[in-house]
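The complex appears here without one of its protein chains, the remainder shown in place.
Up next, chain A:
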Amino acid sequence: MNRVKVLQAWLWCVSLWSCWLSHAIPLDCKDETGSLIQCTSISQEKLLDRVIQHAELIYRVSEESCTLFEDMFVPYPLHALRNQGGTVCHTKPFPIPGSKTEIQQISDKWLLHSVLMLVQSWMEPLIYLQTTLNRYDDAPDALLNKTKWVSDKLLSLEQGVVVLIRKMLDEGILTPSVFEHTLTPYDEPSPEIPESVLRDYNLLICFKKDAHKMETFLKLLKCRQSNKLSCLSY
């Protein structure tokens, strides 16, 4: 009888231990070369901070690129376009509210998904922008470098947001969303100003706006993580 009990206890232990092992085994992490390395862990707060830093940087660089382009290629009377927030920006799958009250009412899930959607929507247009900027004769190197840099940072931002979604929302991204880009080249040539200039200028303005959106959403999320009361109520 004792033997049976001992055996049962031992079996329980073994099963429990295996369960625990299955949860405790670290994930397989692979570095760039593909070899297995120990996964680096980071807290959720730190990850959110880093994501916010990325968004802030992207926003500032987008503003600088816009200014550079404007000074170089856009005649002065058309600078007012900037204040107008761009003539046409490509539409999003779902609208994003603009008022503070509405935004405050957005849930975390929607915030994160909105950010992710924004990031993914701009990946291709930025690559397109790089190619068009290279066609300009006297495009400043700073502008080209900034555009390239922003493209790279967007990728890492996307990765961060994906991880955040997985951690905060406990859901995985099943399929990366593919957006149909409504950015079509204008067919109306402007007599005085090349159409590409207007197009690119508009693109830069729209990108700056969307970068601001990303930053705002992420900061709101951060606020909610730290102190929910002060962020929601107003």
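Everything that follows uses one rule, which is that a residue touches a chain if its C-beta (ideal position, glycine included) is under 8 Å from a C-beta of that chain, and two chains touch if they have at least 3 such contacts; residues count from 1.
One rule holds in what follows: contacts and distances are computed from a predicted model.
Q: From the names "Growth hormone receptor", "U3 small nucleolar RNA-associated protein 4 homolog isoform X2", "DNA polymerase epsilon subunit 3-like" or "Large ribosomal subunit protein mL46", which one matches the UniProt record for the unseen chain?
A: According to UniProt, the chain not displayed is called "Growth hormone receptor".
Q: Where does chain A touch the missing chain, residue by residue?
A: The missing chain touches chain A at positions 56, 59-60, 63, 80, 82-86, 96-101, 104, 208-209, 212-213, 215-216, 218-220, 222-223, 227, 230-231, 234.
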